[in-house]
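First the structure, which I've put down as structure tokens, then a few questions once you've had a look.
Every protein chain but one is kept in place in this view of the complex.
Just so it is clear, A and B label the chains in written order, and each chain counts residues from 1 on its own.
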Amino acid sequence: MLADALLLQLGYNATLVTLGAALLGMAAGVAGTFLFLRKRALVSDAISHATLPGVGLAFVLMVAMGGDGRWLPGLLLGAAVSATVGLLCVQWLTTRTRLGEDAAIGAILSVFFGLGIVILTVIQTMTAGRQAGLEGFLLGSTAGMLRSDAILLAVASAAVLGLVLILRRPLELAAFDPGYAEATGWSLGRIDLAMMGIVLVVTVVGLKVVGLILIVALLIVPAVTARFWTDRASHVVMIAGVVGGVSGYVGAATSAIAPALPTGPIVVLVGFALFAASLLLSPGRGVLASVLVHRRYQRRVHMRQGLLALAQGQPIFEALTRRLMHRAGLILPDGVATPEGQAAASKALLDETRWSIVRADQSFAAAAIRYDGLTPIEDVLTPDQLRDVDLRIAAPQVVP
Amino acid sequence: MTVTLVADRSTEAEATRIASPLAVRGLTVSYGQTPAIFSVDMTVRAGAMTAIVGPNGAGKSTLLKAALQVVKPLAGTVTVFGKPLAQMRDRIAYVPQRASVDWDFPTRVIDVVLMGMYRQLGLLGRVRAKHRAQAMDALSRVGMTDFATRQIGQLSGGQQQRVFLARALAQDADIYVLDEPFAGVDAATEKAIIAVLQDLRDTGRTVLAVHHDLVTVPDYFDDVVLLNTQVIAAGPVETVFTEANLQAAYGGRLTTARVDPESAAG
Partner (left out) sequence: MGAEFVALSLTPILIGICVAVACALPGNFLLLRGQALIGDAISHVVLPGIVVAFLLTGVVATGPMLFGAAGAAVLAVIAIDLIRRLGRIEAGAAMGVVFTAMFAGGVLLLERSDTSSVHLDVEHALFGNLESLIWLDATGWASLVDPVALAGLPAELPRMALALLVVAAFLFLFWRPLALSTFDEGFARGLGLRTGPLGLSLVVVSAIAAVAAFDAVGSIIVIAMFICPPAAARMMTNRLGHQVAWSAGFATLAAIVGYVLAGYGPLWVGAAASVSAAGMIATVSGVILAVAAVAGPHRKRGS
């Protein structure tokens, strides 16, 4: 069943939804990356929740004008308008009052959502008996998606991707180094505006597929996932796009198997699964890698300090140090050094002495930067330089 | 050039360490894979004013924070008068860098000083007249009594630093640990603060401060610790604050214009 869904064999509607969700996921992943890199990820939460009053009011307006209140483009237009108002309110609160951006986001998010709920309940009483179906915008409802809706989705997503492609240099510059962007003549305000506009389009388009509560996930999670695999901004964007597209595709296909399940949560959970795998397994920043690297580092620090103490004939105080050195065969259980331990200790002391000479001398500035307490100096200096340093150890010390 | 690698750990040194108001041994802190401080040994002399100096990124702030367990060290131990830090916190007053504070917080100057008296007041103790008097006394020692009811965010840098010092004075501690107390303050404030610190020293307390201005070290301080990830040299200013040691600490990047050869070294 799942295989059929993934291979788009489940029928017209399911195929439409799956492809639409994939495109949306890709567009959202890409758009959200810039938001994430600019450290404003949760503004998207405010934008998405602020769409609700607009959707409700658009419905009321369309019915009042005698039309079918559920005409999607009209509803989405209403969503866009109220989301824009919400965004402007966030900016206003942040710049004209002492409130921080987090407080402004939270306030707009909850108040607009509350207002939207009020309007929704008004509509429920208005059209008693007729399912307005607007609650579907909360968590997404792809059941009964029309062909025209899917085309709208596809076109909008393509437009977003195209826009990002055109604007990618200024967007990346603003995300990575805003100071430099300003200095080279870009208007940061305009770029931010463009970025917000793109996020707005993605949000509004995504209302139908995943709903406003979870569109935030589509915008943020792929970017965060991508961040675990690369340090280059342009690569984050691309990986986020792929991850978002895959989440949308697999999620929508899976939810097509059980039509009673809302699409939104499944798409989000697929995305989260990809994120969790990256969190655990990514070689650069993953949990496993970090824990191993940290433990190794701590052990090296303790060993080094222990060897230096040994070289000076001093007792080793910390239990962890003693344990590590004993296990490495450098000391006996009572703390006395073994022959290997003595050799290693002398070497450590020599290394430390050489480093101290290097760090005190400006002509070795380039090498001195490499000092981290653990790197052996032979890895950093050439044999000639080493000889030069060793000569100074033999030189008579001047006691001030 | 003498370079101290590992502190002298003989019994004599051990006795000094036990008597010292603040002694750290083998302290290492790292953020990620680079050490901020590595295997630092430091024994602060009682009743003296000690400066910690070194180049940018040398780990001076980190040393203070690790000594007071504000950050967790990778290795090392800390003792206060020979006992573990946890038991002796009431003997220490810490003045962190101004930059780390939330200046938008709704609090007045007098409230900040009263925060310093948390040990006396406890969770639920009522603030009585005597506590207020103690706080006002601390404020008068730094010349800020007129600002007692002012909102903390409305003060200048120098005024804020004085209030922080007052907060520490209100704790009536034996050791005062300050992180860059003179950074970004006006000359008048600097004079006022150093007067208070010297007064503390003269009444038998101990002062340890990260200091950013090499020129004033010999004038203000009795002892100095030269730090560049590791301790380069430590001891009385007359013997330790020499051109050679400074060059060693600053990696030869120090321009001699900053070090007055006549005021440094004997």
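Note that a residue touches a chain if its C-beta (ideal position, glycine included) is under 8 Å from a C-beta of that chain, and two chains touch if they have at least 3 such contacts.
Every value quoted in this text rests on a predicted model; they were computed, and no experiment measured them.
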item	value
Residue among A:213, A:239 or A:368 touching the omitted chain	A:213
Sole contact to the chain not displayed, among A:2, A:88 or A:122	A:122
Among A:228, A:249, A:297 or A:371, the residue in touch with the chain that has been omitted	A:228
On chain A, residues whose C-beta touches the chain left out of the figure	36, 39-42, 44-45, 49, 93, 96-100, 102-103, 105-107, 109-118, 120-122, 125, 135, 138-139, 213-214, 216-217, 220-221, 223-224, 227-228, 260-262, 264-266, 268-269, 272, 275, 279, 285-287, 290
Absent chain, residues of chain B that touch it	65, 68-70, 86, 89, 92, 94-97, 100-102, 104-108, 111-112, 115, 118-119, 121, 123-124, 151, 153-154, 167, 177
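Note that only the chains that are shown with their structure count from here on.
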item	value
Distance from the mean Cα position of chain B to that of chain A, given in whole angstrom	39
Complex contacts: residues of chain A adjacent to chain B	98, 293, 297-298, 301-302, 304-305, 308-309, 311-312, 314-315, 317-318, 320-321, 349, 352-353, 356-357, 359-363, 365, 368, 371-373, 397-400
Residues on chain B engaged by chain A in the complex (per definition of touch)	1-3, 5-6, 9, 25-26, 28, 30, 33-35, 38-39, 74-75, 77, 104, 228-230, 239, 242, 244-245, 247-248, 251-253, 265
